[in-house]
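Got a structure here, written out as structure tokens. Questions coming.
Only one protein chain is missing from this complex, and each of the others stays in its spot.
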Amino acid sequence: MFEKLKPLSVRATLAACVMAAGVGGVNAGETKVGLLLPYVGVYAALGNEIDAGFTLALEESGMAGDFVIVREDTEVKPPVGLAKARKLVLEDEVDVIVGIVSSGVLGAVRDFVDGAQVPLIVANAGNNDATGSRCSKYVARVSFSNAQINRPMGQWLYDSGVRTAYTMASDYAAGHQTMAAFSEAFIAAGGEIVGAEFTPFGKTKDFGPYLSKASAAKPDAIYVFYAGGEAISFVKQYASLGIKGDIPLYGSGFLTSPLYVAAEGPAAEGVVTGAHYAPTLDIPENNAFKAAFIAKTGKAPSEFAVQGYDAGRVLVEAVKSGASGREAIATAMSKVAYTGPRGALSIDPATNNVVQNIYVYETVAGDNGLTQKLIGQIDNVADAVNGCQF
Amino acid sequence: MTDTMAFWIVQGLHGLQFSMLLFLLSVGLTVIFGLLHFVNLAHGALYALGAFVSFSAVKLTGSYWAGFLLAPVAVAIAGMLLYLGLIKRMRNAGPMNQVLITFGLIFVFLDIFRIFWGDIALGVEEPALFSGPIEFWGIKYSAYRLFVIGLGIFVLGVLHLILSRTQIGAMIRAGVDNEHMAACLGINVEKVFFIVFCVGCALAGLAGAVAAPILSVYPGMGTEILIPALIVVVIGGLGSLKGAMAGSLLVGFIQTFGAVIAPQIASVLVYVLLAGVLIFRPAGLFPARS
Partner (left out) sequence: MFHQTKLKTFVLLAILVGLIIYTMNGSYFGRELVVEVAILAILAISVDMVSGYGGMVSLCHGAIFGLGAYAYAAVNVLMGGPPALAVVAAIVAAFTFGFAVGAVTSRTRGIFFIMATLAFGQMIYVMIFDSKSLGGDDGMWGLTRLDLSAIGVNLESGVQFAIFSVLCIGLTYVVAALILRSAFGRTFSGIHENEDRMRALGTPVWKFKALAFGLSGSLAGIAGALAAQHTMFVSPELVIWTFSGEVLIVVILGGLGTLVGPVLGAVVMVFLKHEISNITTYWHMIIGILLIITVMAGGRGIYGGLEQYLARRAAKAAPASGAKTDA
């Protein structure tokens, strides 16, 4: 019963807004969107950020009245995510699904949306295979792939004078893909990996034994992939054990994400990371986005909010180009290109993964706590086709 | 040579530090088991509560020590309420019902944490006194972690003295040995139970406050550490201080050195140890009652 109430009330509110603005009735067909995100569990905060960014994009386009949104909670459990995806397609008959934070849920949902021919715009999950060997015409990703963020960092680290690196990451798919991409590029550039460690994922977050091992190997740099609570623990332990004074720390941007960096405190100062978004990126699109997001939610956006926003933008652009219905949206979404908060962005027609800039930034102390100092930029990073065939 | 020496000493300190954290957590669990025959799966949630309270206290006062002092008190009060509201009535309800009640409590606590502190992991700064690394004998090690080791040894010493030298300690030992006999001897068993339960909870809260600067603070932290703590209790044996310490050291060192020497099998080693203990010493290594 509530299922039916929710979309109706959303539609009613949005319709009211549109009428007030006097833009009603532009497009003939409404687009029904299934927003599939975690609202409970470890990724609930990410789900809420993406949701807020997505809604902002629709409101900003002035076409909010053309979209009906049905929200479903994946609970970060693949079977639940799949059940909800099926429900969105078979019962609510949505035209497009947007969201998905964890790669596990994406892996579970992929075959179903591909078979049902329902377009899916991925707003976070970074598993390489989703736009590689398991790519689909119906799955486009606006967030990032694990390789995309870390491959450029291999060359960049070498160019900045690092010759030997020790890698550490959580022992799950994202950790392995991240380190494979970084190490390959770093070695190709001429660097040497002097040690690699995969630490147990989701258990007690004591990295002490591993950090001491890394420190004993005396590398020029430590390069890591950690996110969320693990990132907080890792950065603090790195400083507390005194390794910070000896060996510089690099990693993928989630290590010092604006969502978590405040909790890391002074320990995070001087850590250099590569990411697809940096809040301090000084371009008009980003400044406008930040202002709008703060006006809407009262807090500064993270990379997850941007991903949600861009998922909304890709959908809006696809519909603006005249697409209506599942097949047309699927075709149109892989042709979208525009400049957004993270700079020039397009969907690669060969893989359906996003093509975007990667930013290298150092976390530094600012006037209001920690902030990001941009120190490098790699333009238009696109993934190789990696066996993708539509 | 000195380098490798220093390396193993540092790893030994890591093992000791993790053992002490496990000890603070499991000693309450095991004594409550031994004395009250009560299993508290929510012990991990109380540890998380301690960490969250310490986070808020540090945020309000700017001092780590406010959290360090307040967390055990707040968790002891929470434990008091739980004891009077639920646990007292469930004492003789059998392990199944106790498991279920406290499992339900885990769910309740998880959402309480989410409502008051949100879904995003939080951090607590180390106290200025023990901030960063210190160097001795050519070894560099986290001052805060040394403090945790010292605290663990201190708590062990205090508990040992209380149990062996004081009247309440004698009452507790009598209660663990034979509850009915103790009651017949005129010991107010009910009061002893209540005190022990609250102290156990306070220690869990202390463990949370101590762990917060190292491990960060998030709703699921209690469920993550619950299983290692339960393994410590099973290996060590119900209700004994010695068992809790021995179990903590075994689990702490196996995890640490497993991670250093054989990371591929480190995660399974502890379970192998557990299976071995269950087969050959089903009552644990140092059961309080023979």
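List of remarks:
Order of writing sets the chain letters: A and B. Residues in each chain are counted from 1.
Operating definition for what follows: a contact is a pair of C-beta atoms (placed from the backbone, for glycine too) under 8 Å apart; a residue touches a chain by one contact, two chains touch by 3 or more.
In this text, all values refer to a predicted model and were calculated from it rather than measured experimentally.
Across the entire complex, contacts from the unshown chain go to A, B. When the omitted chain is restored, the residue from B:Leu60, B:Leu100, B:Ala128 or B:Val158 that touches it is B:Leu100.
In the complete complex, the hidden chain is touched by one of A:Pro78, A:Gly195, A:Gly270 or A:Gly376, namely A:Pro78. Think of the hidden chain as still there; on chain A it touches residues 1-3, 6, 39-40, 44, 73, 76-79, 82-83, 86-87, 90-91, 103-104, 107-108, 110-111, 127, 171-173, 201. Residues of chain B in contact with the chain left out of this view: 33, 37, 39, 86, 89-90, 93-101, 103-108, 110-112, 114-115, 223, 227, 230-231, 233-234, 238, 267-268, 271, 274-275, 278-279, 282-283.
The definition used in the following text is that only the chains that are shown with their structure count from here on.
Once the centre of each chain is set as its mean CA position, chain A and chain B turn out to be 37 Å apart. Residue ranges on chain B touching chain A, taken from their complex, read 3, 7, 10-11, 14-15, 17-18, 114, 118-123, 125-126, 131-133, 135, 140-145, 213-216, 218, 220-221, 224-225, 228, 256-257, 259-260, 263, 266-267.
Touching chain B in their complex are the following residues of chain A: 42, 44-45, 48, 197-200, 202-206, 208-210, 212-213, 216, 228-229, 232-233, 236-237, 239-242, 245, 259-260, 262-266.
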